[in-house]
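Handing you this structure, nothing more for now.
Missing here: one protein chain of the complex. Every other protein chain is in place.
Here is chain A:
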Amino acid sequence: MVEQGEIRVVRCGGSTINYRKAIFTLDSKYLLCTSGDMVKVYSTATEECVHVLQGHTNLVTGIALNPTNHLQVYSCSMDGTIKLWDFTDNILIKTFTVGYKLLALYTSKAHEGCVFVIIPKENDEALDSFQLVAVRLPKSSDQEVAATELSFVLNDVSQLPKCTSYGREGEFVASVKGLHLTVYFFRNQKTYRLSLNATPKKGANNIFTCVACHPKEDCIATGHEDGKIRLWRNFNRKKEYTHSTHHWHHSAVNDLSFTPEGTNLLSGGIESVLVQWRYGEETKKDFLPRLGAAIAHISTSPEGSLYCTSHSDNKITIIQSNLRVSAVIQGLVKGDNIKTDLMIDPRTKALVLNGKPGHLQFYSLQHDKQLYNLDIVQQEYINQSGLHQFDVVKAAFDAQGSWLATVEERKEKLADLEIQLKIWVYKDEMQSFVLNTTITSPHEDHITALCFCNTNETTMLVTTGRDGRFKAWVLGDDSDIYRESVCWSCDFVGTYHNLLATNCCFSEDGSLLAVGFEQIITIWNPNTWDLVCTFCQPPGKIKDLCFGRLSCSKYLLGTTTNSFLCCWNLLTCTLEWSVGLNVILLQLDPLSENVAAFSCAAENSDLFVFRPNEPRPVYLQKNICQGSVQRAVFTPRDVPEENCSESSQWLNRSQLYFLTRDMDLMTFSTKTEEDRLTSSSKQLLIEENVPVTPFYLLLGKHRQAKLDAENGTLAAQVQLPQGSVAIKELLQTPAHVLPSATFLCTMFVNSLLISKDGKSEVPEEAEEEMESEKEEDETSDQEMDSQHKVKPEYFVEELVPKLSKKEERDLKRVRKTDYSWLCPFYGKLP
């Protein structure tokens, strides 16, 4: 009944880009970073994602530039393969199958044909013992090669890539774990183990956190839990090694990196300050403070002009070497805990959730990019452990996206709970939400739910609190002699037997309000505030509550703590049906009758999609992820899909996103969708290779015309510009030997024009006919249908262009215009 496999759970954007160190390409034009199962290539100048290297089937755990070819990058993954990519053209060159879970990847110029990876001992991560091994990459022309030649380098290393570093010219490798620094010299194959004291004295904590080796000298920098940085020298002796200690960070040093020439050492930690130490003069330091979130990784570009820091809030900051921030690549901010629901901003169709502390983030799922952050709390966030600060715990949009309500809370251990309800209005002129009303202490206890009335003229907001009340807030006039304004004020306070109000929900037309009071659901008329009726399903308390939509709007759905999913008929005020199912999340599709219910049983989550009018699932999928689903949301599609199969029809108009326990954003994708995506990405690739120039724009029109012609009749066919000798000459001759632009332009435009020497359209046509005859000769055994398909290829080689009258006129005009402005662009031609 339900076909499995047609719908897949996929990671969709919003994946972490701060999992591993990002690396710069040799020319610093691109930044490569791991992102879930993919590697993303960002442009350092524009912050745009240029390519996504897809191919791994599990988490990518390490990337490193190929030391022998700087246009290639190695990536390793938990799926046990090392892949070699051409990142400029997004081509997978080779796949090396190692067969072990790979946790980190290192390359070294001194070890050609070899990469170093960290693997779990006996391929079992649970043993918590990891080894650094060298993998010899076999020289073979095959696409897929098995790399089985592993040679052991170091035993018992930390699985974190930042705890191992290669020294000057790959002569040694340094690795830290616990209280030990291990240095292995490749030349004489000797291992030195340097240890620190464990005794915590004066708050010292000597545990190593990271290591970096000086690129030109034999010096190892290590970071420690207590924020100290030690510089080790003479480490090829048993005893007479020496280290100097530098202390600025107040908590653990998260990462260290030397600049390529070794003149500076960069360090970062939870303080979100990038510290630049001068090597040799460590008392002189430079700081780049206020980077927003704790620094997790630091890397430098090979020529040293750019640094980049990865932050704990899924952000990469690109910093110039004079410590100016030049670009910020922001991924989806995922804290430890998403307190707000996942929401969709009706205007931008962006996903809205908790972002930075005290902020709401608007994240475009289509472009996999953060749109903006909305500062809700509007207070400076102080990075200090044990400090309680305001945080956004609830938020809701109205149906049009013109109002946004947020709830922020602060709970100090001994102090009272502080709650603020803020209502924001969307201002078109500012293209952003602006604070309209702030209500301090709307309830005397935590607010459990809030929702807007979904009618067209939204004027009502309902909040429920643990103080046993639900409150209705309405928009009222607040004008005075100075200005005209509106504000929100309390209209009604309702209680029911002093029970805690847990949920609230408006029916689709806004005529009914359902408020859950522990075990009892009360239905209110929001116009008169009459209690219409009550439902209950004791002894379970109400967990989720929602009205059906469209044709199912007469149903009210509720889930209870004693694992029941109930559906009440509002017309008959009876229980229509109920199912024993431990539903942890109930999510309504706003564009259809479908309801998605997530249940959790035995460490795995299951999905049920059903319509309220029948207790039979439209679709069900077991084991969608490990652990329980945290949040979920339906997002409307821009273009509806056309899935014919019954099981995937529910995904036609909306897409379902959910957050797993590990805060991964996942979605369900159908086969047709994936097919379309892959085809479009290929098409994009070809188009990207053509530079956008005035010529291209012009010729683009030609090509469009050509396509039209193909679709329709056998009208004018246009050649591709690459065929022209003049263009070839123009593009291939170095800019500095080219004649002046005006001269070239004439020649160039001439080449595009039909020669004017008395030829009319008639011989053209004759020619074409002749050609087609010729073609028919060649492919006489083919069917006529194939003719059209073959033709374009055939015409590519043809040098004679064919233009319509209008295009001819355009070109003539082009010919007359002055092209001297083009001169400066010559240098930019590839």
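In the analysis below, contacts are C-beta pairs under 8 Å (C-beta built on N, C-alpha and C of every residue); 3 or more make two chains touch, one makes a residue touch a chain; residues count from 1.
Convention: contacts and distances are computed from a predicted model.
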item: Per UniProt, the name of the complex member that is left out, chosen from "Protein TRANSPORT INHIBITOR RESPONSE 1", "Origin recognition complex subunit 4", "Ribosomal protein S2" or "Cirhin"; value: "Cirhin"
item: Residue among A:T68, A:N123, A:S140 or A:T245 that touches the chain left out of view; value: A:T245
item: Footprint left on chain A by the chain that the document does not show; value: 168, 216-219, 233-234, 236-237, 239-245, 250, 280-284
